[in-house]
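A single protein chain has been omitted from the complex, and every remaining protein chain is retained in its original position.
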Amino acid sequence: MFDFSTITQWVDELLRSFLPHAAATLVEFILIGLCLLVGYAVIALVLIYVERKVCAFFQCRIGPNRVGPYGTIQSVADMIKMLTKEIIDINHIDRFLFNLAPFVVIIASVLAFGCIPFAKGLHVIDFNVGIFFLIAVSSIGIVGILLAGWASNNKYSLIGAMRSGAQMISYELSIGLSILTVVVFTGSMQLSTIVEGQADGWLLFRGHIPACIAFIVYIIAGTAETNRGPFDLPEADSELTAGYHTEYSGMHFGFFYLAEYLNMFVVASVASTLFLGGWMPLHIPGWESFNQIMDYIPSIFWFFGKTAVVIFIIMWFKWTFPRLRIDQLLRLEWRYLLPINLINLFLMVIIVVFKLHF
Amino acid sequence: MKYEEFNDNEYLEQLRASGTNVIVGCLDDVINWGRSNSLWPLTFATSCCGIEFMAVGAARYDFSRFGFEVTRASPRQADFIMVAGTIVHKMAPVLKRLYDQMAEPKYVIAVGGCAISGGPFKNSYHVVQGVDSIIPVDVYIPGCPPRPEALLYGMIQLQRKVKVERFLGGKNHKEKENKE
Partner (left out) sequence: MLVDKIKNIAPEAEIDENGILTVTVEPAKYRELALRLKEERDLSFDFMICMTGMDWGDSLGVINLLQSTVHEHKLFLKTFTTDRENPELPTVSDIWATANLNEREVYDFLGIRFINHPDMRRLFLRNDWIGYPLRKDYDANPEINPVPLESEETLDATSTFEINPKDGEISEKENILFEENEYVVNIGPQHPATHGVLRFRVSLEGEIVKKVDVNCGYIHRGIEKLCESLTYPQTLALTDRLDYLAAHQNRHALCMCIEEALGLEIPERVKYIRTIMDELNRLSSHLLFWSCLCMDMGALTAFFYGFRDREKVLDIMEETTGGRLIQNYNVIGGVMADIHPNLIKRIKEFVKYLPPMIKEYHDVFTGNVIAQQRLKGVGILKKEDAISYGASGPTGRACGWSCDVRKHTPYGAYDKVDFKEILHSEGDSFARYMVRMEEILESLHILEQLVDNIPAGDYAVKTKPLIKLPEGHYFKSVEASRGEFGVYLESRGDKYPYRVKFRSPCLPLVSIVDLITKGGKIADLIAIGGTLDYVVPDIDR
């Protein structure tokens, strides 16, 4: 199986051969940063296009098809427009916080994006508390949303931000607990170790019932974290016009828009990393030749394939379900998901202690 | 009207005939391409024409094909406003404020007889005789209410109009000349 670390090491050696140590590190930082940002933008654009097409097909429509072949560069046109659109200077707002908020949101999602192992050896930040770090940085985003709602001096925005605060704090618990289930199983918080640990079979299969429950809970809570339907209360179009970002225009709004899609990607890729083996090919113990054939498919395809499946599921229920009401949303979390999760964690501990897994 | 006689606003492209700097012109082309293919409407409808506007968004006519997909409820994020329906005295300041709240570049399409001239209610004491007395209108779509095809045609005319705009190489059509 192709290991991307051969490329990264080659670049590293090349740089160090003619640059001093510090300079080489600096250049590497910049390179990595650029690659991440480009990847970030490209993935966001692709996702926007995919979402439009997918929802169009759900809704017996065609979706974008005039801009480029099959409308493929529709989101590029959107980006160009967004970049050249005016950013309105609004009176009676807390200007500093107002301008800060979109950056907080986008930085949080870029940081989370950086933690993801895309393929074998293609991993920017990998250290022993990787998944913990990922949860921590991704929840910075909520601060941005709260700031946006507060600073806008708009009643809709404020209600949206408060909803989002209540929602995120609640669902963070479920995300944390379902990830904890995985950590209990694999015994590590390092993402690379978690992926390596699934070489003989994906966690969803090995951990059977508790893992499946944790997966489902994670998907539900993850969707809630990204503010997507049916949990899109903070921006609920038909209730709060545009929720916390009502007052944002131009690229500021563009940041929120991008971050929404990227957060969806992050949630989906974490789901696939933790439960579906990340970039690890499908291995079935005992079927050696089958496993070898699977190994021929590059790891990056495995990762993006799995992520795409999860993203499709998330889109599917966004376009199917009506929106929840705030009390139902909180009841779902505190009455159902949280107890289920706690019991599930306990089950997982029993399974690990008595070695009941495959 | 015979199909051959149909004159499709051919003068529109001539607006740009005077020529411009190559680099700036190319940049303009790119920007205009982006803008014209990503015009997001404001969800704004006052009466009958609004239902036809919904029909244009729905499955049979589907304006998302042309990039009008994302209808924004917040004027800050919308690119053009479809004045679909009658504007009355009480609504006029609201419409003006909505227009002012939108970010540049912004466009206006007046849909239906009421928005163009007051339509069947022209003689009423409470109806504004055409929205162009309040805000500048880019495209007029006549009808009562116009069919969805007409709405689509009007929206595509707006795209054409955006394509001949100048963002860098020349004046933007919205800027008012300061006469002193």
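Each chain gets a letter, A and B, in the order it is written, and its residues are counted from 1.
Simple rule for what comes next: contacts are C-beta pairs under 8 Å (C-beta built on N, C-alpha and C of every residue); 3 or more make two chains touch, one makes a residue touch a chain.
As the structure is a computational prediction, the values presented were derived from the model and not from experiment.
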Interface partners of the hidden chain - shown chains only, full complex considered: A, B
Listed residues A:F4, A:Y156 or A:F256, member touching the removed chain: A:Y156
Residue numbers in subunit B that touch the chain omitted from display: 43-48, 50-52, 54-55, 58-60, 73, 75, 85-86, 88-94, 96-98, 120-121, 123-128, 133-134, 144-145, 147
Subunit A, residues in touch with the chain not shown (by the definition above): 55, 58-61, 155-156, 159, 163, 229-230, 232-233, 236-241, 319-328
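Definition applied: only the chains that are shown with their structure count from here on.
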Touch list for subunit B against partner subunit A, complex: 30-31, 33-35, 37-38, 59, 62, 64-67, 69-70, 72-74, 76-77, 79, 101, 103-105, 167
Of subunit A, residues touching subunit B in the complex: 52, 56, 59-67, 71, 74, 76-88, 237-238, 241-242, 245-250, 253
